[in-house]
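Removed: one protein chain of the complex. Kept in place: all other protein chains.
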């Protein structure tokens, strides 16, 4: 019964791009996804009922209608899908979750952009790097996104999504942004949008709000960190694999 | 073999409303359910033998006949069902439990009112908000119940019930009451009955007893908290999802 | 392969009564079962090979022949069966254990008397109460055994047995005796025999030995408590459900 | 795929006796098995690939050829098999392990001697007692081995083997030797060989080496205890069941 249920029938997409926004290190993907859904006022498009999604009900302020905690939102004009999640996916079921998502993407001709933070303690402007499966490398080249200088490993649910994309030879891109390792990092999210999502998808996104809210977010960070990153050690992240040769 | 076994054949219901009373934060649902069953002297109607229900036997004072720990009670005159539970449902089996309950409700044309506490430390009179799935919004509008001002998440077995109602497009209502986060809260239960159950079901319920017993309950709260909320962190509750946009 | 294997073919029973003696709080059931088997020199009748029974081998003093750790003993003259256990049943498998036992009882027209302790710290003579499923209430009435004054819950393997009896509408009786919550309680066992087993089964049992051995048992109680009640928190017991209405 | 693979085809046995040597309390069985294999220079006869056997590879000094960690060794002349194990069997899989072994013994007309230690703190010469299933009692009588004076329970993998032998009505013998509860006990192993294995199998075994090595073993005991008895609490042992009647 695990599957993705499209809940609208008046949205037509043509080989869309999907931006994945699962909560991982720095909440980079989640902040990006929430910002895109909000800024473009994207339509609620599908419920994601895959294994690993906690069965809970989400309500929004001022509206009574409930939604599932992991959803797809669509923007027909921009041929864009966003995977939005209000809960962490169970790391123990990441394999089944990734197989469920990957099968749907493949069947619906969707090109995914997976987002992962790369813990970095420096104060400099976060860099964004690109990795890829299938023919995704061409998308990175066209957008002028370079690979990481140093090798590494993407783990967690996002790592499983990239693993399945690779095994299925699905065209996909992974955007890896340097991020604060402990707290939500809107600067990293802005870098992903400006340096990755915009050039690949060919859209413009106003990210000023992200920066304006930085201070507010700073205040909220302890609460958020506790709320969203309980599965911290197993959450999605990239990490360097510095071997000696 | 998991299913709901109706144990009487002389009670006839016509598209009844069900009030769910699983033990969750503040024991709000359980206090409401126990009060309705007691006040209306509702009939024992069905045993709930779904996955996640601990296999134990319940006895009542002065009567030898045993009952299962999770049951439905019925009031034919008011077309009302109450889901009464003397044990917490296993959070690890909430999915199977919710599927079992939801299938039965759907097959029997029952409209559920799910009850959840929203932890709140203030001393003010508890507010009651409404959320919904399917056509449940109309019930809230007719009863004048507003949605929460701020978005949030209902988790635990009650969250799973709402998730399944949503996925099955079942008409359902969730009543979310501000509650003491640590102890049984009869004030919250009274607010749910007065502000939610009465207007939606169209019945009158004497809740004076709940208030009179408040002091007595206060004395019993440590014992009860220990007895009923051992699965505390995973018990049903609503919680705000204060995101930054 | 889980089932009850009758090991004799020369014992003929006619709708017998079974006294259950699983180790639970106060070891009430176990002391009763051991005393009946010993006093009546009951025959080893069947091995209980249900799920949840630890696979171990039991030897008796001065005899080399091994027996399974959970067994039925029979007394043809008194039409009596006793479920004797030298090990605790796994609480995690109580469901399968109870289904296995209940199916056999049902198929063989056996009426079970389930035994449970009700923790009580007072020094008074222990009370024995009766609960029932199916037509068991009549047996209690005929024997003059009253229900508990206050409602409660029987949990653990004995609770699962009563739950299954109820769900299968099997005639059964539960005898609930006040017991020392921490140590083996031969006084409670004597009360169960005198006030419950004797009048229901219609037999006489000499229980003087139980009292004479009380002092000896007192000495052994720490060792026994450790040996038999490791699964303490999950062992069978009745507990009050003092709700506020 | 779990089974016992015979690896030689030039050894012919006729209703042999098997001496079981799983590591248990006091390492009694293991010391006996190792001593028999070494003294009689027994042939490697079969790999034991049953559930519960850790998948590891064993090498012997000065020889490169690997062997499985649980094996049968054979002595054609003496019609003897020894079950030798260099690893503890997983207690969680003792049921499947015992079923696998018991089926093979039954199919190949093998009479097993199971060995278990009975923890004893005294300094006296260890006693050896006999228990039995099926027609094993006759073997004990012929050898003049008496049952324990006091009843008890054999648990762990050896207990499961005796349980399965009993359930399958297989002729088997259990030899229970008093042993040091914490350290390897070559004196107990010698007592088992002298007082149990020799008279039942009808062979002579030089056990002087066991005693000579006692001092050396004493030195090695801490290392060995750590290495072999990590699953200590669940390892095979006999324990008294001192009940009060």
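Order as written gives the chain letters A, B, C and D; numbering starts at 1 within each chain.
The working rule: a residue touches a chain if its C-beta (ideal position, glycine included) is under 8 Å from a C-beta of that chain, and two chains touch if they have at least 3 such contacts.
Just so it is clear, the structure is predicted and the values come from calculations on it, not from any experiment.
One of A:13, A:83 or A:98 touches the chain omitted from the figure, and that residue is A:98. The hidden chain makes contact, of the residues A:13, A:83 or A:162, with A:162. In the full complex, subunit D contacts the hidden chain through residues 5, 31, 34-35, 38, 47, 49, 54-69, 86-87, 186, 209, 213, 216-217, 220, 223.
On the side of subunit A, touch with the chain left out of the figure occurs at residues 94-95, 98, 130-133, 136-137, 140, 147-155, 159-160, 162-164, 166-167, 174, 238, 241-245.
The criterion applied here is as follows: only the chains that are shown with their structure count from here on.
The chains that touch subunit A as well as subunit B do not exist here; no chain meets both. As for how the two copies subunit B and subunit C face one another, under half of their interface residue numbers coincide. Put simply, subunit A has to spin 145° for its C-alpha atoms to lie on subunit C, with the angle rounded to a multiple of 5. Centroid to centroid, with C-alpha atoms defining each point, subunit B and subunit C lie 36 Å apart. Across the assembly, subunit A contributes no residue in contact with two or more other chains.
You'll find the chains touch as A-B, B-C, C-D.
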